[in-house]
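Yeah, one chain of the complex is gone here, protein chain that is, but the others are all in their spots.
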């Protein structure tokens, strides 16, 4: 029983397993009894949980980020599995390997690094290469651990670099198809476009928006950072302007937070590629939990559409 | 002088050359004098023209599609070259090679056919392959000559097949990147999605919307045709439904004439690829006429944006 | 007690009556106890129900469409009557007359048929009459039993034909008022416009969207069917195009699933009449449950407006 | 020649006829020469005109509303007939019968009055009948001469009453079809809804928006007038509120100037009937000038759509 | 304990205090037990309450507007304080001073009256001053007790006059800054613009929309009233039209119920000032309940935005 993981749980299981508290909220039942509503996670997934019989002295004790030994039953609520906690025992985080409790990219960090570095080397324009290197140097550690979003797609450790790498591969192919595209500008834009998320989001494990993230947004954070780094390097040329434009316009529409719309072909393509990689990842996740011949629930990030999983899949 | 082509014309040229009348409209000047406003074309391009001193008996004589010997001056009006016609002589179309007067794909028809056939062969699902073959058989000749649109992108002879081939190449790459995608469904959707344009548009040379095209639209025309062909072949299964869905949803938004939005990943991808290939072709065309360091005019098909051609291009 | 019907129930009633399960969903209470949430119906109406003390072996036993003997109390929850089930006994559907359990049109089937046939006979144009007859022949049985919608209006047995008949009567009057209208085209469009719902919806009693219905929509289903039938009859003329256009455009706006907007007066009128008949039926239903001098709840199908029932009504 | 009327004019005609100046604007040609751009009208129609060789002392002489003897040629400009004025002679309006120069309803004024009075008599509710009579008494003369709009539909003498009568006939029919509707409220609303146009527009012949019309709009003008009249009659009951609501909501959408949306079934129906009668009249007018088998120009008042006139019309 | 007030309550308090029932709704728990959901208020604030153990004979006894002795516990539910009622005892409203139970303006009624009268005196244009005086005379009592809105801003006794006074002070300053503005028209518009709320809302304490309020809206109510009063005074000039326009347009957008948009500078400014005063009051209220360094919940009346309370506040 002890070696079970989130992905293995079934309706009716009795479990005692170590899990990380991803989220925790207090509630009170109709009858006035307090309870805790949690999200519990290990490296294989995340699951909703309720702790109905929480005692008064426990009620403020558990925080997001703690690792605990959970004794519980698994049951099905509204067609989704749920953990009913009967007992929680806090563990010393120093004795645990955090890696066991966080979902992470299917691509190893070394492979990510190798391929990203390869992409940087493929940039021949001097300004672009120097700027990309300077920015990545500043955010090196976080770049390989941060997620690409808090909820919709690539929201796991290494998600940011995984998303960027997927886009680099698409970008390389499209540069060959469409000679109109400036390879160096497109690849540089892909590498930098989402790095502001390292400031916008709170961390690779517990993903929340920071105050700065809410008040400025990752697009403006990154654009200002790039400008500041460039000025320190005494760079102030059209390439810098174009790269700033790539970052500013990559959401493609005003209402998604881009203050300018794409005005060079590479910016348009950056937006289109970003879309493709995010959407494919989002649909992949949604299809995991759905039977062939049925529809997913409505997906907010896909304009609230449901998707059909064909019978022969 | 006689061997000049549209693409070679310069401000101040005096010309006498054979051109096809692509469009013709009658007008009357402020002073009450009639004149003709034309678009004249050869295989290298198209140019606006005015025939100010048209005589009364000439006024109803010239029609779109005629090939004529044009005597004229070339001058610059609002920063665009314009042909000022001084004399028109109608030629016998039977003595001319129409190919000299129509813009066409940079890919030869044989290459297009070879590659399209190769794509069909790559479809392993029997239903999909039979349906695609049956439809293409019915529209074979036109498929390789029709344009993909009347104005924005690929509006030349062979434009439809050229657009489809570009999309097939993207589709093949993306199926490798994203295992979620059903290769056979995506490629089949790409091959069929725009064939309704053969009914919607009037022809490969003079491109106008037909009455049927306006009242029904190429999406609904193709969907009904596919259903009718399938029923004749006694096909009525989920593959047919999915393929009809691909056609119906490929414009991606209600206001662009899709009665349903994409609900399978392949339909979403078909829409995204269609977008990419159309947009890149549109920007390529717009950049042809623009100096580095300046902006294109606003492009209606690109949400009315201007695009900047970088100085180092 | 046994002869009571849904429409007669009052707060505080103890009932034992035969009802059809229209919908059923599983739930779990705060305390972890499973329960069933149902919609129970007879020919006089439909009512929400809860079965709190459902046993483990009953939990997966009841399905939509079953007829059961229900022992229960009726009480008022949030100002609406609700059935609290204490016991369910499954009955053999073969021993019951389904007609006792389904809501249906206030107009008898024979009268519907007679009047619809009369409308068909009033079409003098040969193409229109032959097409309408051929389509109705193919869907004859279902046409007189299907509902016109799953929720908003005419969602009862015979609702589709009732809706069509109401529109035919309006159409006949309007053709006399406005000589611009082509009577035969308008009446033909009215008769055919919603027949695709027979494929889009699952059936006359348990009304759900089919997979084909979701992926294609009744508009495109009908348009393709009409084209296929016409081709089998060797019809391919402007009348066919106009009738296909009527079907495609009858929702009147892109975002309601019409890929083209009305472009002939008859199509515009078809859309307007459809609207009138659906809206009047929707308001009639909403007013049934509301006291004079008060407002209905917001009605989603009426752009989320509330309606006021005047004091003197 | 002298007995020709606007509707009889053909390309190439030389004319000398009495016409009313419906609109007049000054212009200057490229070469600096002044000219006048006019709309000239008789009771059979209206036509654009240019007066190129206008002299300096004539330039400020002609005003909308004057009746003149026009010497001119008729020619075709952009596929529309146009009058090229060579000479204008002002006539004394007192010697002319204005009725010869204004387009008017095809229904005679006496018939309009008789039918409108019949509609008033059909209202049995005392409050409604008294209010309708009081309002119509106040605007009696203008009610039978004003147009219903400045441009789109029923923009001729008697257009307002003609539009109202068409709506009354629809309303009577629909009250029989849908018992939900309160006949007296609906007919009263139809009779009063547009009377504010008598203040909003400048007059039956020369139709312009008044300052009050622009700043307040006919909806608010009529609602305030109705309230003021009712208060003078000491009426202050729910019927008054409902009738005010009918007037306020009859445009059906905020952006068309209704401050509240329809909230009683009669208000919804008033809006729908208004729409039908206005749209049918608009399409009828547009079809007059169009050949079977072709499309009308885009019609702003029909959401900018073109309409197709079928070949067999 | 008895002298505690709403604003003093803390988690864990046991209370017995007099409170006014601001709102009351019946509910039924999962287990079928009835309960009451209330809003209880005194002059210092308002708080949600639950009465779980309500007896059958109490269930229909309590109404909005009653003053009761409440025995209860205070506890924290979803981070908000809530009153858990254990016992309710109805009190005789005649023995209580209503003023103890209603929230009211921080500005005394006498000061409000003095300053409003001062504003009226500052109007030098005779028509404006007479109209403003006549309207205020008709609504004098209510003008100083009504709220300015049911929920968002100034929803307390005297809120209407407080809002108007705040706007008058802004208006006076802006007239000095921008000579374009007609002081008398702007101040008159400010004084009258929201008086229709006295008819639209049910009263100063229990604030609900009246039927007339819902069917007509305060904008149209006031406009008609102003017109009626003016006609009684034999006023019918441009000033009256301008003042009616100010009232009609002051919501600034069609979808907020203005049938015309501002077309004079004073109307534009009235709309802008209304906005400023309402928004500042709304944010002030939201910030009361929020810790520095955190965000408010989303505020519907502020386009659903959250607001950040800076750390140094």
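Every chain is named by a letter (A, B, C, D and E) in the order it is written, and numbering of its residues begins at 1.
Definition applied: a residue touches a chain if its C-beta (ideal position, glycine included) is under 8 Å from a C-beta of that chain, and two chains touch if they have at least 3 such contacts.
Here the structure is a predicted model, which means the values were calculated and not measured.
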Please provide the labels of all shown chains that the missing chain touches.
A, B, D, E
Check the options E:166, E:217 or E:259 and report the residue that touches the missing chain.
E:166
Absent-chain contact - pick from A:107, A:211 or A:301:
A:211
Among A:67, A:242 or A:286, which one touches the chain that has been omitted from the display?
A:242
Missing-partner contacts on subunit A, residue numbers
211-212, 214-217, 219-220, 223-228, 231, 238, 241-242, 244-245, 248, 254-260, 263-264
Residues of subunit E in contact with the chain that isn't shown?
166, 169-170, 173-174, 177-178, 180-182, 185, 238, 242, 261-265, 268-269, 272, 275-276, 279-280, 283-284, 287, 295, 302-303, 305-308, 310-313
Touching residues on subunit D - with respect to the absent chain
26-28, 30-32, 211, 214-215
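Methods note: only the chains that are shown with their structure count from here on.
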By that same contact rule, can you tell me which chains touch subunit C and subunit D alike?
B, E
Per the C-alpha means, the centres of subunit A and subunit E lie apart by a whole-Å value of 44
Which residue numbers or ranges of subunit E touch two or more of the other chains?
30, 211, 214-215
Chain-chain contacts as defined at top:
A-B, A-C, A-E, B-C, B-D, C-D, C-E, D-E
